[in-house]
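The structure's right below; bear with me while I get my questions together.
Yeah, one chain of the complex is gone here, protein chain that is, but the others are all in their spots.
Chains: A and B, in written order; residue numbering restarts at 1 for each.
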Amino acid sequence: MDNVLAVLNLGEFAQIFSKMGMFPVFDLAYYIVSIVYLKYEPGSVEVSRRSPVASWLCAMLYCFGSYILADIMLGSSPIDYFQYNSHILLASAVWYLIFYCPLNLFYKCVTFVPIKLVLVALKEVVRTRKIAAGVHHAHHAYHHGFFIMVIVGYVKGSGVALMSNFEQLLRGVWRPESNEILNMSFPTKASLYGAILFTLQESHWLPVSKSTLILAFTLFMATSKVVMTARHSHGSPFTLIESWICHLLFGSPLGSSEEDHHHAAASAASASPLKTKEELSEGIRKRKAKKAE
Amino acid sequence: MDNVLAVLNLGEFAQIFSKMGMFPVFDLAYYIVSIVYLKYEPGSVEVSRRSPVASWLCAMLYCFGSYILADIMLGSSPIDYFQYNSHILLASAVWYLIFYCPLNLFYKCVTFVPIKLVLVALKEVVRTRKIAAGVHHAHHAYHHGFFIMVIVGYVKGSGVALMSNFEQLLRGVWRPESNEILNMSFPTKASLYGAILFTLQESHWLPVSKSTLILAFTLFMATSKVVMTARHSHGSPFTLIESWICHLLFGSPLGSSEEDHHHAAASAASASPLKTKEELSEGIRKRKAKKAE
Partner (left out) sequence: MDNVLAVLNLGEFAQIFSKMGMFPVFDLAYYIVSIVYLKYEPGSVEVSRRSPVASWLCAMLYCFGSYILADIMLGSSPIDYFQYNSHILLASAVWYLIFYCPLNLFYKCVTFVPIKLVLVALKEVVRTRKIAAGVHHAHHAYHHGFFIMVIVGYVKGSGVALMSNFEQLLRGVWRPESNEILNMSFPTKASLYGAILFTLQESHWLPVSKSTLILAFTLFMATSKVVMTARHSHGSPFTLIESWICHLLFGSPLGSSEEDHHHAAASAASASPLKTKEELSEGIRKRKAKKAE
């Protein structure tokens, strides 16, 4: 793969891309998209009125959950990242603007579809970098701890999703019947696969340079998420291959309802006549969020 | 403010007061008041009969929750404080006397109103010192981590309240619809404001010596809590200013039901003809605790 890139003169670009600083532009996009997702959650606007402290804490979990979880996993202080005052202040400003801006102007701007698609793409750049950094960090602490590397990379990529039960509890909501590990969403799954890839790379089992892998994974994630956001779809490009592997290895029943999503995602050109359950529920969530303004 | 104190020759007194040892007198008062509050909780007496281990663990969380949370926040062992055997033994003795003393004598003594008021005042002395120590400790670990300083001071002041959901779970009770961050009680709020004040002092943004701040904050907390305990009130002296600030900054509706409590707390001289909801529920809690004997 490196050869192909050399021909296309992409190796140098990958190098530069993988060294690029994330603060403040990319981090800002990450904070905006994360806190917009928080505002989509039913009841979050009401909580922001009743208890600004709880709302702020949830926003911090959405923005820095990946750092908190990774620090817990590696036995450091869970609030270690809160020493970077400028990051916290930037995220707090975004939280304030999204929840309390007069006329809801800021929220309307950042959820205007073209802007939102750019922000979503930028967020995936940060996510990929976080996975790579998490795996590298764990590799530094445990040279042969392959499982630890995968776990830390995974939590760095998934962030607040993995602790959604407890984040909801902070807002007074409790849904024990589901969690992000029982029903993985696309970003969580992709983070897991990404963490495995980066662990293989870090252990020299994958004959690719790290900068190339970062570039390739970023492109894949950004494209997938932009397409999914544009189409309001929650299906994942992995569904077909996953359902076959799960059927062979774990005896899971084939042809689950998730496959429909795959077809929907594959035929990105043709408009689906029927809204899937997730799309409908996303629509409902948004309507509720709007009504709560 | 230091000048005023110098005139009143209070500077030296503040110095001595801020250096005073807390063990065993003040700590004893802290343990007694904390475990009495545990006994107020519905169902706790029944748990103490069925499972003394669970009851003891809850009592330890009530007494040492602030140390446990602060240790977690700073990445140390959560049971680090349990190395101080004398403190644990003292708290265990208090737990035993409050829950199992023949004829319930000890409980009746310490909840006799004049004695209880003294104990409540002594407890606030410990709380203030804990907030100051927490902020100082965090400042030592993260020199410019202002958010970390506030968070550690806050958890040191609030203690078990912040993990009440999980403390209740230990007793088989689960109330996800509420938590201490969604509905802050007066001590939790005061701990937050205190942590902010001590952080400002530690960062030299507040032109007051630490011993003066400790003395002033202790006096404020002790007076407020004694008045509130004497009047069985749960209103907070912050309510009026808070409701205005929240209205301006966060668009919270003005004139919430909490304001009534403020008026009640302000007009401390006149007896309120109507019991507020909290007072009633405190009454019910106490009656239940008595019935369960």
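As a working rule, contacts are C-beta pairs under 8 Å (C-beta built on N, C-alpha and C of every residue); 3 or more make two chains touch, one makes a residue touch a chain.
From a predicted model like this one, the values you see are computed outputs, not experimental measurements.
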Seminar exercise, completed: Touch assignment to the omitted chain, from B:F23, B:F112 or B:W174, lands on B:W174
Seminar exercise, completed: The one residue from A:A54, A:L192 or A:M221 touching the chain left out of view is A:L192
Seminar exercise, completed: Touching the hidden chain, out of B:I88, B:A133 or B:L219, is B:I88
Exercise. Residue-wise, where is subunit B in contact with the chain that is not depicted?
Worked result: 47-54, 57, 71, 75-80, 82-83, 85, 88, 99-100, 169-174
Problem set entry | Residues from subunit A at the interface with the omitted partner, ascending | 72-75, 141-142, 144-148, 151, 165, 174, 176-179, 181-184, 192, 246, 249-253
